[in-house]
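Accompanying notes for the structure given below.
Missing here is one protein chain; the remaining ones are kept as they sit in the complex.
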Amino acid sequence: MSSIIPIEHSLILAFLLFFIGAAGVLIRRNLITVLMSIELMLNSANLLFVAASRQVGNVDGQVMMSFVVVIAACEAAIGLAMVIAIFRRYGNIKTEFLRALRG
Amino acid sequence: MIWMVLAFPLLGALLNGFLLPRRSKFLSHGVAVAAVGSAFLCACSVFLDFFAARRPQLHFGFEWLRAGKFVAPFELAVDQLSGLMILIITGIGTLIHIYAGGYMKEEETTYRFFAYLNLFIFMMLLLVLGNNLLVMFVGWEGVGLCSYLLIGYWFQEEANAKAGMKAFLVNRIGDIGFLIGIFLTFRHFGTVSFTELSSWINLMTTLPDPYPKAIFWITLSFFIGACGKSAQLPLYVWLPDAMAGPTPVSALIHAATMVTAGIFMMTRMSFFYYAAPDTMLIVAFVGAFTALFAATIALVQTDIKKVLAYSTVSQLGYMVLACGVGAFDAGVFHLLTHACFKALLFLGAGSVIFAMHHEQDMRRMGGLRKHLPITHAVMLIGVLAIIGVPGFSGFFSKDEILWKAFIFPTYGPILWGVGFLAAGCTAFYMVRLLCLTFYGPSYQDPHAHHHHHEPHETPWYMWAPLVILAFLSVAVGYLGVPDFLAHLVGGRNLFASYLEGLVYIPTSARSAWTHLHAEHAHSLEWGLMLTSVAWVTLAAGTAVFCYVNRPVRGIAGFLGAHFPRVHQLLLDKYRVDECYQQKIVTPLAEISTFLWQLFDVRILNGCVNWVGYLLMGTSGIASFRMTGSLHRYGFWVLAGTVGILVFSCF
Amino acid sequence: MLLPWIHSHIASLTIFTPVLVALLVLLCPSLAIAKWVALLGACGCFLESVHIWHYFVPGHGLQFTESYPWMPEWGIQYFVGVDGISLLLIMLSTFLTCLLVVGAWNFEARGQKTFLALLLFLESGMLGALMAFDLVFFYVCWEIMLIPMYFIIGVWGGKNRVYATTKFVLYTVFGSLLMLVAAICLYLLHKKEFGVYSTNLLDLYRLSGLPASAQFWLFCAFALAFAIKVPLWPFHTWLPHAHTEAPTTGSVILAGVLLKMGTYGLLRFAIPLFPAVFIDFAPLLSTLGVIGIIYGALVAWQQPDAKKMVAYSSVSHLGFVVVGSCAVLHSMISPEALTGAVYQMINHGVSTGMLFFLVGVLYDRRHTRMLEDFGGLAQPMPWFAVLLIIATLGSVGLPGTGGFVGEFLILLGTFQSSPTIAILASLGVLLGAVYMLTLCRKVLFGPITHKENTSLPDVTGREALVLVPLALLVVGMGVFPNFFLDQVRPSIDHLAKTYSEYRLERTELPPLCCKRGDE
Partner (left out) sequence: MEVALSTLTPIPVAFYGAASPILILSVAGILAMLLSVCGKWNRPRSNFLFLFTILAATLGCLVQNGPRSFSFFEGAFQWGSVAYIGSLLIVGLAGVLAALFYPSYLRTRFFTGEVIALYLFTLLGMLVLLSSDDFVTILVGVELSAMGLYALVGYVDINRLSLEAAVKYLVLGSVATAIFLFGVGLLYLSTGSLSLHAILQPVAPAMQIWQQTGMLMVLLGLGFKLALAPFHSWAPDVYEGAPSGITAFMATCVKIAILLLLFRICRFFLQAQPQWSQLFLYLAAFSIVIGNWLALVQSGLKRMLAYSSIAHSGYMAMLLSIDPHGGALGTLVFYLIGYSLASVAIFGVIMWLEEKNCRNLHLDDIAGLSRKYPLASLALTVAILSLAGMPPTVGFLGKFFILTQAVQGAQVGLVILAALGSTVSLYYYLRVLVRMYMHEPDPISLLAPQRSWLTILVVGTSVSLVVLMGTLWTQPMLEWVKGVGL
């Protein structure tokens, strides 16, 4: 039996992905990219679940992972629908234009 | 019966004030006179009852006020003092009411006048009859109110309204003294009833210290009250201004009755004052100096009523002096005589003013003798009485006071000397008044709108009271002939013996007042009497010499030429009013404005508002920072998360 | 039988009659009817309070009690009753409301119906607060009073009304919310000591084991709330605005009853609940009271606006009440001073209410309140002059008016405990005369400076209907103080003597048959 990847590694990777995604959300001004960054964050959670399920030795984590994938997909769907609507309304998909609500 | 005495004036006041039709002057006058007159009759019968019984009578009405340990029944006491006082008040009151009917003929709203006047009589009666400090205080401030209303009777002139207000406020200062006196009394004796208090004082022989500090303070605070009401230094300032009221008011309130309330009150509480020699000394000196002070001012005044006003202050000074030297009976006696002749003088002056169509400046008068024979006659009697010509009432009362002052162990001669000087001044200015008004050529202002018709004698119902008063101001004197004179005809001082039961020295204080009953050489007494007579004659003579058949300028010029400063100072009444105004009233007004406009509006209110402004302002800024940027929001979410994680893990 | 039923529910009836009538008023089809309904309702409420007054047995503790569970497991109930401390104030509230309905009769403004309804609603709130003996119910009524007052000032007020009314509400609520917190703490402390929840005041009086520090803070919270309401210097800054902007009726009710809630609360809650701390605070409170007396008088003196002058005079007068309720003399409040304080509340309500109404009369005629616009009014308006002078005398405390009795007793009692305070306060008596007489002089006396004043109509019959009873009351309370005090004296003395371990027993309903004097 080959030795498994130590949990710490996948944990660190997950954290890295999470913060990269977060940084993307904060920095990128393009809605599509923002949505992608969110996907990244969700997937970091997925990685964590899978690694953890391997670690703790039951499949609940993988079940969870599959749920999350679905949820991420829905989110992407809704998000993209909105992006299209935004594009129709404002002619582009830059977040700077979404400043009407403020104060 | 005693209740009737109170009820009639009150009824008259209510009828005139609220119920009766207001057009008919005759009706209102009649009602008022009837009210006081019947009160007088009742008072007479009350007095006779008392005189027959010769025992103080208490009349319990109802329990007026009870709170905690404090009880104040509505209780009236008829004794030597109050019996006498109700006679004076209702008697002279009646005369003045009759007179006023004529004097106020031209007035539109006589009902108001007579309502006030009746109310005053009621309050004054309450003051003198009340058997405890609280009821007395009700009357005490009640008369103040009436005097306020009556001084301001002609309210259309700003000045009158101001004068009335001044009177009320200065009196209020005194009233606070009175109040504090009540508080102290209640604190130390637990009661405010005169009967109980006097018995307390008798118990005080048992105390180690015969003159406890408490009594000093009590008497002092009550004396402050007396200063306010009886126009003594330094609170006399309201009385001269009070002459703004109609002359009958000046006669009744500001000469005969109300202003003597202070003396009355001190006499009522003589047992206290005997037990506080320190206060007595203060009282004596204040009285003496007030007498002189006011007399000097009266020397140069030209307004006939002002002269009489200052003379009143001066005479009140005599009475206070009498109280101060422990001769309460003499004080009350002078109160009685003064009530008669000063009322007479004021009413006389009123007739003059009436005849001169409300001209009050003596320099515009003169030679009125032929126009107003009766008035002249009675005024002459009044003047003789007040300056103390032997045989007239003033002589007996004033000399008694001077004598008692002289034998006062501490500073007696000084007190006597001051009083003596004041007597001279009195003689001078009263004679001056007489001369300027009635003798010599007429100095009527030819440009006055009414120069074409001559001044004429007043109707009978105005001079009749004068005649009666004139008679009284001669006759009353013989009630109080000093013992050493009375002995000549085998009599004794009726008045003193009448008051004996009332004015008694508590056992604890006997030692300090032995001189009052000590025997003195008659020669000394004779000597003093003759001296004062001579001195008065001298002063009167000078006045006659200066003023009869001389242009007024003469003496005025004479004084002005030689002592212009003094003359001006006297004319300005020593500038006391100005001093008060500038030292007390103006600063207070400034403080008040400052407190309002700066402290209250800016600082206190500002602080409260400032909190609101701060919140609003910062909130505005903060909400401006909500830029609506997606990324900024995201940053807050993540930063919040990380921050909290860090915060709670470490 | 109806009468016994009324008798046994009189307290609740008195509280709830006005609010029900208010609803009725709102439903009335026409204004004319609404007015009469309101008047009848107010008078009915007054009659009910007269019933209470008549059957009230002096010295029998808490009477006419009614209690119904509200939130049992939280120990919160609806519990009302009447005792000597509140009796006079209850009478005053109902009486004033009757007069005010008459006073607002020709109140030509939008929504007079709403106005009357709010007035009655307010009355309910006041009566509830006065009769409540359950902390939560008291608080509810205490806050309810704000709402109608808020609208009365804010909707029918002067041009600066929004500022005034918002300030009034916020300032008051600021205090009362802290009081609510304190009340909750008290409520839980009771639970801690006795193991059961209760907001019943009679239970809370029994609290003994309050830790000193807790007492300190709780007292501070309660005292602050009441001090703001009184208003005690320096928390008075909302008062001038509220009074000046409010319509006449509002000012009258505000000065007449609402301000008393502060002093009443002090007597009912702050003092008996936290006696130990109260002893330490009494000097501070009475000092603030004295400052208020003198300060208010001085500030009132120079006011150009008659209404502001009267408003500041309230600061001065209520200073007396506070001084009177804080005259602690070795471990008991001076009963004289306390009686004076309770009495002075009523006097102030009557005389100041009357003054506000008189100013309102002027305002209706000339639409200005500035003193320089008047002068010499005694000539065209003699009756007005008489009434104004009576009100003035009542407010300066001239003997023979109620004001004297109150101030005299307060000073008398205070002098026994601390002469300095009393002497300073008596300066207030002098200054009071100064500004009130100035007001009189500037309005009534002197020459007529404005020619439109020459033909001002005198007091109308309707106004007289309001003012004459007040005037009679001003005088009557000065001439027969015992008639009023006999009813309440036992309760006041009880509070004064035993406030350090104050107990109040709820007694059975006084028998319907027995008239006063039978027992």
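All chains are identified by letter, namely A, B and C, in their written order; residue positions are counted from 1 within each chain.
Going forward, contacts are C-beta pairs under 8 Å (C-beta built on N, C-alpha and C of every residue); 3 or more make two chains touch, one makes a residue touch a chain.
What you are looking at is a predicted structure, and each value in this text was computed from that prediction instead of being measured.
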Considering the complete complex, which visible chains touch the unshown chain?
A, B, C
Touch as defined at the start, partner being the missing chain; which of A:I5, A:I27 or A:V63 qualifies?
A:V63
From C:S8, C:S67, C:T166 or C:S500, residue that would touch the chain that is not displayed
C:T166
Going by the contact rule already stated, which one of C:I6, C:A109, C:V181 or C:A276 would touch the omitted chain in the full complex?
C:V181
Which parts of chain A are in contact with the chain that was left out?
7, 11, 14, 18, 21-22, 25, 31, 34-35, 38, 41-42, 44-45, 48-49, 51-53, 55-58, 60-61, 63-64, 67-68, 71, 74-75, 78-79, 82, 85-86, 89, 98, 100-103
Missing-chain contacts on chain C, rising order, are 69-74, 136, 139-141, 143-144, 146-147, 150-151, 154-155, 161-162, 165-166, 169-170, 173-174, 177-178, 180-181, 184-185, 187-188
Footprint left on chain B by the chain that the document does not show
612, 615-616, 618-620, 622-623, 626, 628, 630, 632-634, 636-641, 644-645, 648-649
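In the analysis below, only the chains that are shown with their structure count from here on.
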Pair exhibiting more inter-chain C-beta contacts, A-B or B-C:
B-C
Distance between the centres, which are taken as Cα means, of chain C and chain A, whole angstrom:
66
Expressed in whole Å, how far the mean CA point of chain A lies from that of chain B is 99
For chain B and chain C, let me know how many angstrom lie between their CA-based centres, rounded off.
39
Give every residue of chain B touching chain C within the complex, in rising order.
17, 62-70, 134, 137-138, 140-142, 145, 152, 155-158, 160-162, 165, 168-169, 172-173, 176, 179-180, 182-184, 186-187, 588-589, 591-593, 595-596, 600, 604-605, 608, 612
Please name which positions on chain C make contact with chain B in the complex.
167, 170-171, 234, 236-238, 240, 295, 298-299, 301-303, 334-336, 338-340, 376, 378-379, 386, 393, 398-400, 404-405, 408-409, 411-413, 415-416, 419, 422-423, 426-427, 429-430, 433-434, 437-438, 441, 444-447, 481-482, 485, 489, 493, 496
Spell out the part of chain A that touches chain B in their complex, as residue ranges.
22, 25-27, 29, 34, 95, 98-103
